[in-house]
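What follows is subunit A.
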Amino acid sequence: MLVSVSILTLLAVTAIAIARIGDLWAAVMFTGIFSFLGASWMLILDAPDVAFTEAAVGAGISTVLMLGTLALTGKKEKPTKSSPIVPLFVVGVTGAALIYGTLDMPHFGDRHSPVQTRIDPGFVEKSQPDMHGLPNVVTGLLGSYRGYDTLGETAVIFTAGIAVILILRREPKEKETERSTGKKGKSL
Partner candidate 1 sequence: MSNVTPETLIQICMGLPLVALVLVVITGKIANLREACTITISSVLFFVTCQLAGHVFSGARPEWSLGDVMMPGFEIAFQVEPLGMLFALVASGLWVLTTIYAIGYMRGHHEINQTRFFACFAIAIFAALAAAFSANLFTLFVMYEVMTVSTYPLVTHHGDEKARNGGRVYLGILLSTSVAFFMLAIAWTWSVAGTLDFTPGGVLAEAFSEGKINAVQLAILFCLFAFGIGKAALMPFHRWLPAAMVAPTPVSALLHAVAVVKVGVFSVLKVAIYIFGIDLIADTHAGDWICYVAAASILLASLVAMTKDNLKARLAYSTISQLAYITLGAAIATEASMLGGGMHIAMHAVGKITLFFCAGAIYVGAHKTNISDMRGLGRTMPFTFGAFLIATISIIGLPPGGGAWSKYFLALGAVDSGKAWLMGTLMVSSLLNIAYLVPIPILAFMAPTKNETDDESHVDGGWKIKEGPLLCVVPLCITAIGSVVLFFFANQIYQWLIPIVQSGH
Partner candidate 2 sequence: MIEYLHFHLPVLPIVIPLMIAPLCVLLGSRHVANVLSLFACWVTFGLSLLLVSRVCELGEISYFLGGWKPPYGIEYAIDPLNSFLMAMIAGMGAIVLTYSGPSLRDEVPKSKHYLFYSLYLLCMTGLMGMCATGDLFNVFVFLEISSLSTYALISLGKTRRAPLAAFQYLIMGTIGATFLLIGIGLLYQMTGTLNMADIGVQLERYRVAAVIVDGIEGPPHWEGSRTMLVAFAFLTVGLCIKMAVFPLHTWLPNSYTYAPSVVTCFVAATATKVSVYAFIRVVFGIFTPEFAFELLPLDTALWSFSLVGIFVASIAAIYQTNIKRRLAYSSIAQVGYMLLGISMANQDGLTAGIVHMFNHGLIKGALFMVVGCFVLRLGSVQMDDWRGAGKTMPWTSLAWAIGGLGLIGVPVTCGFISKWLLLTAAMEDELYLVAALMLISSLLAVIYVWQVVEVLYFSPPSEKAKKATEAPLIMLVTTYVVVAATLVFGVWTTWSAGLAGDAARFLLQGGAP
């Protein structure tokens, strides 16, 4: 209880820090920390697979990617001039809606909630015979019942991969014209 409360508090504090901080380098670091804290909480919530993935992907890869980008772009965020009232209002309304929505939700850890009872026999029991006793049910599910989602996930990664190549690859010619026009880009 104490651990989870302190992790949750830390998460909230980190999130606010990220929102307020102007130095991008620090913000990226805090994002890594946020992911890491999130991952530890997931561990408490009995989701070790997600926790490991989050730690690796969220705290690891995405931090590296962002740092790499920062190296190419610049580390300082310019202070935003526009008033924060409209975004705050939108966020407030959305948040209030969500809180309102939680009121009818099954309580945390409720073992009679539909999530736990709708599927009967549950995934753990069902997957044992289906997966021939694979101990990690999550892995089993990824490859079987939700295997198609996993295929989709792979497709997403593939899409992102070629998209990144496509976006970052510059034509030799393109670069030249760019240089000759003093990096102003081409107008319409």
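With respect to how the candidates were assembled, all candidates are chains of the complex that A comes from, given by their letters.
The working rule: a contact is a pair of C-beta atoms (placed from the backbone, for glycine too) under 8 Å apart; a residue touches a chain by one contact, two chains touch by 3 or more; residues count from 1.
Remember, predicted model here, so these are calculated numbers, not experimental data.
When you check 1 or 2 against subunit A in this complex, the one that touches it is 2.
Residue ranges of subunit A in contact with candidate 2, taken from their complex: 97-98, 100-106, 113-119, 123, 126, 144-149, 151-153, 155-156, 158-160, 162-163, 165-167, 169, 171, 173-174, 185-188.
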